[in-house]
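Just one protein chain is left out here, and the rest sit where they should.
In order of appearance the chains are A, B and C, and numbering begins at 1 in each one.
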Amino acid sequence: MWAEIAVSAVKVAVIAGTVLTLVAVMEWVERRGAAFIQDRLGPNRVGPLGLFQPIVDAVKLLFKEDLTPANVNRGLYLLAPMISVSVALLTFIVIPFGAGKDITVFGVPLGGIEVAPDLGVGVLFLLAIGSLGVYGIVLAGWSSNNKYSLLGGLRSSAQLISYELSMTLAVLGVLLATGSLRLDAVVARQGGQFWLGVIPQWNVVPQILGCIVFVVAVFAETNRLPFDLAEAETELVAGYHVEYSSMKFAAFLMSEYMNMVTASALIVTLFFGGWTFPGMGRFSGWPLLALSLVAFGIKLAFFLWLFVWVRWSLPRFRYDQLMRLGWKGLLPLATLNLVWVGVAMAMGWIR
Amino acid sequence: MMGTAVFYLVAVVGVVSALVAVSHKNPVVNVLSLVVTLFCIAVSYALLGAEFLAAAQILVYAGAILVLFLFVVMLLGAPEEPPVGERRPFQRVAGLALAGIAAAGSIAVLAGIRVAAPAGAAQGTAEALGRLLVGPYLFAFEFISVLLLAAMVGALMLVKRKH
Amino acid sequence: MTVPTTHFVIFAALLFAIGAAGVLVRRSGISILLGIELMLNAANLALVAFGRQHGQLDAQVFVFFVMAVAAAEVAVGLALLVAIFRKQRSIDVDRLNVMRW
Partner (left out) sequence: MLDLLWLVPALPLAGALVLLAGGLHFGKRTTTAVGVGSAGLALAAVAAILVQYAGMHGETVARHVFNWISAGDVTVDFALRLDPLSAVMLSFVTLVGFVIHVYSIGYMHTEGDRAYARFFAYLNLFMFAMLTLVLGANLVVMFIGWEGVGLCSYLLIGFYFDKEYCAAAGIKAFVVNRIGDFGFLLAIFWAFKVFGTVDFAGMAAALAADPTRYAAAVTPIALLLFVGAVGKSAQLPLYVWLPDAMAGPTPVSALIHAATMVTAGVYMVVRCNFIYRLSPTAMLVVAAVGGVTALFAATIGIAQNDIKKVLAYSTVSQLGYMFLAAGAGAFAGGIFHVFTHAFFKACLFLGAGSVIHACSGEQDMRKMGGLARKIPVTYWTFMVATLALCGIPPFAGFFSKDEILGRVFAAGAGNLNGFGASYLVLWVLGLAAAFLTAFYMFRAVYMTFHGEFRGTPEQWHHVHESPGSMTWPLKILAAGSAVVGLLGVGRAITFGTDLNWFENFLHRVAPTVEVEHAPSLGTEWVLILISVAVAVAGILLARRFYFGAEAFVAPRRIAERAPALYAAVANKYYVDEAYDRAVVRPLGKLAHFSWKGIDTIAIDGTLNASAFFTEIAGDLLRFLQTGNVRNYALFVLGGAVAAAAWLLL
């Protein structure tokens, strides 16, 4: 009992620490990446290559005046960023990061290194918690008592609900192929075997449609360009967080980056084999764990970079275009994918 | 042991937030309090072994239905009730009295009942529920899809602006 | 030791009564819909509790259906409210008596 609690606590600490560090790194990556794409230098003064820039930013935000505007709804105004960060953090607990299946620490099996390995509803939990993220934005938008932020909140609530459908449908395709709601089962199914000896049996191959839908929907769910209509600087100044400053503003920023990490981790886990890597059958125990973590990290890094890349490459959608894409583009595609998976499974084309 | 403590905690929180949800003047607060109550109910589901329902409860109610409420509240500019002009004081009194009678009566009746320990065992996993849904309840399940479609079309027709 | 079924049911009964009170007392259409949601959820909770009492899953299936119906109901209800609000700039149900004899 105590050993379990201790192991869980360590897991939580390690994962939360990693994620928060990643947030800081991503901030740097984003700014340097933007500069790279736009052919300029970006922050390069603090530390080697400007690597310490996030630390400086954090210090600056911490020491700025924590301003609360006069006519806001104070309780909700405070609650909104908290909800955003909590939800973003909570979603990590079911994602398997590495192969600890034959390792026990103090009699506690490590499994997939998830925080909550026994949660039978797995992905469903993730979707459920993820669907709460919208409250942070909507409440921030409403409680700020500012028409720009209200518009941002309104937009994001409609946007998130719309894209959640396609996202869930895309996930369903994977779950249908897996036959389980658990993410470690999803990963296990994709590992170890190959088509034609070279193509790993990742879900992305048979379900390329679902993968595309999922990636696009996840961009919308994280409010990233080209779907960042909730902030839309050029139209709404800064959208839902226009009235926020200091650490409360930082909370929204952090939650956005954490959501990016979650989203990337999910893409990797659902469609790109999670922590599996070719040739992993030759390893076991701690080396396997280390290699699997590395594999996961590389895949994760790619998709994190994709987020940055897309952000600085594509212009923002107009709102009606966004809705049209969601309902008339992604939703039918996701349904098609689901039907295809069902038929393929019934026919035995996918095992 | 821990489950018991959790239940009484969520019960108290759930009832209190439900009271806030129906009594507070601000509609946004109403909705948010109801989210809390529904969360408490989800936890109760989990305690009752219905883990799929618990997740679905959050996903459907907190994640979709109440967001829709919030959306409408904001769309309508969070209209508060007019402070004056209650033309039916009788309604308020009778309503409260009836609800009170219902609550008190059911507590009084239920508290006096002694039931055997629950049979338990049946775990509400997604698989078990799914087998029921596409097995004996297939017709209802299909029918629900028709209902949802009808509701969707109906809602669209209601709010569609005539050009 | 598990929590007895009666306690769950009492919890549900309380929530139901509160929801009913909300429906009866509030004049804002949104609050009334919220009250209805609360009542539905209370009924759901009671269903699940009784289902566990009998060791059956059917109750949970019903709850699932109730959720779906509730979603449909909310969609239509809120659409009605929006339509009503557009018409008379208010969602006070006491003012909705044009259909009276």
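Operating definition for what follows: a residue touches a chain if its C-beta (ideal position, glycine included) is under 8 Å from a C-beta of that chain, and two chains touch if they have at least 3 such contacts.
Small disclaimer: the values here were computed from a predicted structure and weren't measured.
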Query = Which of the visible chains would the unseen chain be in contact with across the whole complex?
reply = B, C
Inquiry  = Using the document's definition of touch, tell me which of B:10, B:47 or B:99 contacts the absent chain.
reply    = B:99
Request  = Would you indicate which residue among C:23, C:38, C:59 or C:72 is in contact with the undisplayed chain?
outcome  = C:23
Remark   = Missing-chain contacts on chain B, rising order, are 88, 91, 94-95, 98-99, 101-102, 105, 109
Residue ranges of chain C at the interface with the undisplayed chain = 20, 23-25, 27, 32, 93-94, 96-101
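In the analysis below, only the chains that are shown with their structure count from here on.
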Inquiry  = Suppose each chain is reduced to the average of its Cα coordinates; what separation in Å results between chain A and chain B?
reply    = 29
Request  = Between chain B and chain C, tell me the centre distance in angstrom, where each centre is the average of that chain's C-alpha atoms.
outcome  = 6
Ask   = So, what's the distance in Å between the C-alpha centres of chain C and chain A?
value = 33
Ask   = Which residues of chain B are in contact with two or more other chains?
value = 52, 56, 64, 68, 75
Request  = Specify, in ascending order, the residues of chain A that touch 2 or more different other chains.
outcome  = none
Key: Interfacial residue positions of chain B with respect to chain A in the complex   = 26, 28-29, 32, 35, 51-52, 54-56, 58-59, 62-64, 67-68, 70-71, 74-75, 78, 125-126
Task = Using the touch definition up top, name the residues of chain C that touch chain B in the complex.
result = 1-11, 13-28, 30-31, 33-35, 37-38, 41, 44-45, 48-49, 51-58, 60-61, 63-65, 67-76, 78-83, 85, 90-92, 94
Remark   = Listed in rising order, chain B residues that touch chain C in their complex are 1, 3-4, 7, 11, 14-15, 18-19, 21-23, 27, 30-31, 34, 37-38, 41, 44-45, 47-50, 52-53, 56-57, 60-61, 64-66, 68-69, 72-73, 75-76, 79-82, 86-88, 91-92, 94-96, 98-100, 102-103, 106-107, 110-111, 113, 115, 117-122, 124, 128-129, 132-133, 137, 140-141, 144, 147-148, 150-152, 154-156, 158-159
